[in-house]
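Dropping the structure in here first, questions after.
The complex appears here without one of its protein chains, the remainder shown in place.
As written, the chains take the letters A and B, and residue 1 is the first residue of each chain.
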Amino acid sequence: MTFLRQSLAIAAKDLRSEMRTKEALNASLAFAVVIFLLFSFAFDPANLNIDVNDYAGGLLWLAFAFAGALSLNRSFARELQNDCLDALVASPAAPGVLFLGKALANFALLLAVEIVSLAVFSVMYDVRLRAQLGWIIMVILLTTWAITVIGTAFSALTVNLRMRELMLPILTYPFLIPALLAAILLTADLFAGKPISAANAIWLRVLVAFDVIFSLLAVVFIDIVLVG
Amino acid sequence: MREKIMYLLAAAGIGLVTWTLYKVWFVLPKEANVAAYQILYFHVPAAFTAFTGFFTALVLSGLYLGTGNLRYDALAAGVVEVALAFASINLITGMIWARYAWGIWWTWDARLTSMLTCWLIYAGYLILRRAIDEPTQRARLSAFLAILGCVDVGFVYKSIEWFRTQHPSPVLSIRSGGGMGPGMETPIYWNWLAMLCLGTVLVMVRMRQEEISREIDSLRRLAHAY
Partner (left out) sequence: MNALDVEGVWKYYGDFPALREINIQVAAGSTVALLGRNGAGKTTLLRILAGLSKPTKGKVRVQGEDARQESTRRRIGVLGHGISLYDELSAIENLLLFARLYGVPNPVKRADEMLERTGLDRVRDGLVREFSRGMRQRLAVARVFLHAPDLLLLDEPFTALDDRAIAVLHALLEETHQRGGTVVMSTHQLREALELATHVALIQRGQIAFAGERRQEMLVDTGWLYRTYGEN
C-alpha cells in the first residue's frame, strides 16, 4: 500500500512540475503534428487511389513513438538538477517506487499528447474512429504503457551518461518493435472498422504480455540501475 | 594452458568447417532448383551461434549481479561482441543468398528482420558500454540491458514471425520450399558446433584484451587520485 502511495506522490510531483512549464507537453505535441505534416508529402492522403487505412496505423505509432522520446528523455534527467535523484534514492521509497511513479507520470503525459494528436490525425487523414473507438482506446492504453515502461527504464539507465539524448532513442526503439508492431497492425484493422477477431487477437495478447513482463522486469531490476 | 585450449578449439573449429565444406560441396546431392543454397550452411548456424551468445550473456550478467565479480561482466561483453559478429554473418549471408535466390538484396523475411532487430538491440548494448567509463557502473547497467534484451529477443522473434504469416514475403529457406532431405541438415549442426568453438576462441582473446584495459584504467585512476 505504501508502495502505491509513494509512487503516486512521485507521479504527482512529476506531473505538477511538468504542468507548470508545459515544455515537454507542447514540444511533443508540436513534434507529432509536424510528423503528420511531413508524412503527408510522402504518402499523399489526398490520393484517393491509396487506402489511407493501409498505412495510417504505422504512421500514427511512429509519430507517437518519436514524440514520446522527447518527453521520456526528461523523465530522469530532471532529477539531476539540484541532486534530487540522490535525495529520492536515499529516501525510504524503494527504487521500484521511483520507477513506477515516474512511469505513471510519463504515461499520463504521453497519453495526453496522443489523444490530442489522434484528433488532429483523424482530421488530417480522414480516419474514422467511431466504429471501433473502445478498442482503439484499449490499444492506445496498452501500447502507451509499453513505450512508457521501456522509455522510463532506459531514461534511468542513461541519466548519467554523456550522450543521453542520443542514447535513449538508440536503445529504446529496437526494444519496442514487438509492441509497436502489434499496435500498428491492430490500429490498421480498427481504423478500417474491422473488429478484434481471432485473426488479430494475438496482437492484443502480445501487447499484454509485453506490458506485464517488462513492467515486472523493470520494477524488480531497476535498483541495479539506481543504486551505485 | 589457456593458449593450449585456444589452439585446440580453433583447430577443432577449423577442422569441422573444412569437413562440412567438403561434405556440402562434394558429397551431398545438389538442390537443383535453389541457387547457391550452400550458403545456408553458414547462414543458419550463424543465427544459432548468435542466439546462443545472447542467452549466454544473459546468464553471465546474472552471475555478475549475483557475485559482483567483474570478470563475469567482461565475459558477457566479449560474448555479446562475438555474438554480434555472428549475427552480422547471418545477415550478410542471408542477403547474399536472397540476391541469388530472389534477385533482391533484402526480402524482409521474418528471420532476417528479427535478426536485424536483435542486432540493433545488442549493438545498443555495446554503445552503452562505450558511453560509461567507470567499470562497476558499466557492469551494472550492461547487466540490466542484457537481461531485458534477451527477454525481448523472444518477443521480437515470435511477433515478427506471426506478422509474416499474415503478410507473407519471400522466405529465405529451402526447408519450406523444396524440403531438405535427411542427412542434408546435419552439416548445419556440425557447423554450429564449429562456430561455437571458434566463437569461444574469439571470446577468450577478447577477455584478455578487456583485462589488460581494466588494469590500465585502474592504474590511471590510482595515478590521478594521488
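Miscellaneous remarks
Please note the rule applied: a contact is a pair of C-beta atoms (placed from the backbone, for glycine too) under 8 Å apart; a residue touches a chain by one contact, two chains touch by 3 or more.
Remember, it's a predicted structure, so these values are computed and weren't measured experimentally.
By the touch rule given at the top, the unshown chain touches A, B in the complete complex. Residue A:81 is the one among A:49, A:81 or A:197 that touches the chain not shown. Set against the missing chain, the residues A:33, A:89 or A:120 yield one that touches it, A:89.
In the full complex, subunit B contacts the hidden chain through residues 68, 70, 134-136, 214-215, 217-218, 221-222, 225-226. Across the interface with the omitted chain, subunit A contributes residues 2, 5-6, 9-10, 13, 16-17, 20-21, 81-84, 86-94, 227-228.
Simple rule for what comes next: only the chains that are shown with their structure count from here on.
With centres set at the average Cα position, the gap from subunit A to subunit B is 31 Å. Residues 65, 117, 120-121, 124, 127-128, 131-132, 136-137, 140-141, 143-145, 147-149, 151-152, 155-156, 158-160, 162-163, 166 of subunit B are the ones that touch subunit A when the two sit in their complex. Touching subunit B in their complex are the following residues of subunit A: 153, 157-158, 160-163, 167, 170-171, 173-175, 177-178, 181-182, 185, 199, 202-203, 206, 209-210, 213-214, 217-218, 221-222, 224-225, 228.
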